[in-house]
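Missing here: one protein chain of the complex. Every other protein chain is in place.
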Amino acid sequence: MIEFIEIIFTAGFWAATIRIACPLILATIGEVLCERAGVLNLGIEGIMSIGAMVGWMTVFLGADLYTGILAALIIGSIFGLLHAIFTVYLGASQHVTGIGITMLASSLGFFCFKLILPASTTPPKIKPFQPIDIPFLSELPFLGPAFFQHTPFTYLAILAVVFAFWLMNSTPLGLSIKMAGENPMALEAQGIDVFLVRTIAVVLGSALMAVGGAYLTLSAFDAFYFGMINGRGWIAIALVVFASWKPERALLGALLFAGLDAYQVRAQQLAGAVIPYQFFLMLPFLLSIVAMVIAAKRTRYPKALLIPFRRGERH
Amino acid sequence: MTTLLKVEKITKKFGDFYANKEISFEVKKNEVLAILGENGAGKTTLMNILFGHYTPDAGNVSFEGNTIEFGNTNNAIKLGIGMVHQHFTLAENLTVLENIIIGRQSIFSLSLPKRQARIKILELSKKFGLPIDPDELVANLSVSEKQRIEILKTLFLDCKLLILDEPTAALTPQETDSLFSTIRNMIKTGLSVILISHKLNEILAVSDRIIVLRNGSSVGETDTNSAERQKIAEMIVGKKIEYPQKTKIPRKSKVLSLLDVSYNKADAQRLSSVNLNLYGGQILGIAGVAGNGQTTLAKILSGHLKATQGSIVFEEVGSVHISPKSFMDLGVAYIPEDRNSDGIVGDMEIWENAIMTEMDDSFFRNSLGFINKKNSFDRSRNLCETYDVRMQSIRQRSRLLSGGNVQKLLLGRWLMREPKIIIACQPTRGLDEGAIASIQKLLLEAQQNNSAIILISEDLDELLSMSDDIAVMYKGMLSNPIETRTTNKLSIGLQMAGDGF
Partner (left out) sequence: MLKFRLEERAKSPYWLIILSPFIAILVAIILAGMLIILAGANPFESYYQLIIGAFGSKNSFAETLARATPIILTGLAASIAFRAKFWNIGAEGQLYFGALATTFFGTGLVVLPSVLMIPFLFVIGALAGGLLLLPLVLLKLYYKVDEVVTTLLLNFVVVLLVSYLLEGPWKDPMSLGWPQGKSVIDEGVLPQVLSKTRLHLGFIISIGLAFSVWFILSKTVIGYRIKSVGLNASAASHAGIPIFKTVLIVAILSGGMAGMAGVTETAGLKGYLTLDLSPGFGYAGIAVAMLANLNPIGVIFSGVFLASIYVGADAMSRAMNVPTYLADVIVALTVLCILLSLVFVHYKILFFKAKKDD
């Protein structure tokens, strides 16, 4: 049994945790931004998928890796804008819009991939982000290989959390986003355009989701597969509830979650003969459901979540 | 005195309906102008136009000589117009400070000047006698404290004209007095105030000048000093409305009692050891500032919530399963306070709403569960006739009904069942005077038929005229009921503020 405990004392486990957490962190923070503004963004799964494809394809076609991230950011913003036009300006159902966006973004991504690479049977590879050693820190025993030998993209993802934390707590925009999701009338009464605030939040959030997808193809792996998002978007939505809509807790939640995932991969190697691998793969999904149940009891939803704001409506 | 605001021939239509028709008036510096009128007279629409929420179809408004650009709240704010809505526009998840400073910087600005703002807020709060803690979460504040924040919000913007829309609706008489002295204070420091209300007494107490609106038009203007009470009252209503007169009937046997009922879960306001006896033919009024547990009490009495402690006893009935349905079957009728979100299904037709409480009655369905449309239609027509629900057709979507007709439909639906107990929460809130009179009449008739009625209201006048006994709720506690004729507005007001608890 001791092997099962030893897993968590290996640097590899912690490094993997961070690697697994990154796309979830980016996606969860993106979803937090949307939901704090009052918009549930179920387009997340599709937006991550097309972000992964576009980011990868940009690099495959010759651009550098950072341009790949930028391309994912842009495609995410475009789908975010589409989502916002539907749900914010036109007040359409957030549920159906989100599902529609997911269907559109992923199918469009697959379509374009096949269009550009019609015949490839084995997915072509690119040279992804390489780990860089942070001077001095990376040489620390255990801590070095666990935390300070990651790719630049990883550090960018952590930076995104800091950015989101700062945005939500120290800027007028963050305050406006929080108010838009709680009482949009109050925001309007203070002379701020609710539509604009919600749109900014959804666009920014969707951009982060797409970048989260791109992490998979540009940093964690080196190729694009169909279905490679594999429910990560839905898990992120569960993590948002678990994180009580706070960016800093989203980081914790994603790390905890990724830790369990990294652990199960290693435990699977030890117990693979006894327990079929499918049960290990189910764990993240079941855990997400459990996390939502745990959070549901104490959590406080943004009050205006799912409710379209209509200006000049007669009360 | 110089003119601050000049309103000229403002007209606003919603469809074919004139909400405002050629309204003109002026507000001078350092005065309190009262705009009086019953619900639906067009007061709120007019203010929403001034504040930039709506764009009028015709007319002009100028402020300090500058023409106001319509449909732009920002512009109104910049000119110095501040508005406190009847329903507060505060975000409960943010602090007082955050609620006040939001919107002061561009949303693209990179910093929040919280420190300077805190200093200014504390200064203002001292200057105008509006004590607050800037770092408190708004969710933890009482109604009158929230109103203070709303006023501070406008003062923070250096407003010159403050519009208060029905500011006393949810205040105790004592809080009302304190608000009025704040208003007089503000006038002294150079502000002007527009006060919108339908309460004549209050207006006479605090205003300098009065304008009366009726059916969207301005029907009279007078200085408060020379105002004649009776004449203004007639101007407000236009035609004389006959309010029902209460006739007392002998009290029948006990129908319901609450024994030490408490509720302390987070999903509703708290209740602590509430005791209550209710008798047939009794109207028990329950007064209290909104948010002191009235809604929880009503929900427990109607089976929507289960008390965490204590018991609810229906006389001559054994133990009861707690659910809305089983309480209904015991003869409980419940008029929820928000008739649009809890009462009517707006997107269903009138007949569908009319029979909603009757779906288990074999008269409206056969044993296989098919709806008997003929009987349902007949019942709906009958209901609409009996209770004067005015509509074009029972196949019409219910959301197109006016508030008064929705309430008559909902109340009528219950009265058809001849309920033993009626729990009416704010049954006349927001209705026009004619509808208020009809609803009150229906309730009094039900009392004559020996129904026991619990009337929860924030309108003390209504409670005093309708109830046999009045009890007061404060922080989840319920006072012992006292006979209405032995009490008065002032002493109820004191109790509402916590006196005697």
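Letters A and B mark the chains as written, and numbering starts fresh at 1 in each.
Convention: contacts are C-beta pairs under 8 Å (C-beta built on N, C-alpha and C of every residue); 3 or more make two chains touch, one makes a residue touch a chain.
Please read these numbers as outputs of a predicted model, since none were measured by experiment.
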Revision key, fill the gap. The omitted chain touches A, B
Study note, to complete from the structure: The one of A:Ile8, A:Leu61, A:Met103 or A:Val162 in touch with the missing chain is A:Met103
Check your understanding: In the complete assembly, which of A:Phe86, A:Phe153, A:Trp245 or A:Tyr263 touches the absent chain?
Key -> A:Phe86
Point to revise | Touch with the omitted chain, as defined above, among A:Leu73, A:Ile235 or A:Ala304 | key: A:Ile235
**Study point:** Residue ranges of subunit A at the interface with the undisplayed chain
**Key:** 40, 42, 82, 86, 90-93, 95-97, 99-101, 103-104, 106-108, 110-111, 114-115, 118, 230-231, 234-235, 237-238, 241, 276, 278-279, 281-282, 285-286, 288-289, 292-293, 296-297, 310-312
Point to revise | Chain not shown, touching residues in subunit B | key: 15, 55, 69, 71-72, 74-75, 302, 304, 323-325, 328, 334, 336, 341-348, 352, 356-357, 359, 365, 368-371, 397, 400, 413
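The definition used in the following text is that only the chains that are shown with their structure count from here on.
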Revision key, fill the gap. So, in whole Å, the Cα centroid of subunit A is separated from that of subunit B by 44
Check your understanding: Which of the residues in subunit B end up touching subunit A in this complex?
Key -> 14, 53-55, 71, 73-74, 77, 83, 85, 87-94, 98-99, 101-112, 153
Check your understanding: Okay, in this complex, where on subunit A does subunit B touch?
Key -> 170-173, 175-176, 178-179, 182-183, 185-192, 196-197, 200, 300, 302-303, 312, 314-315
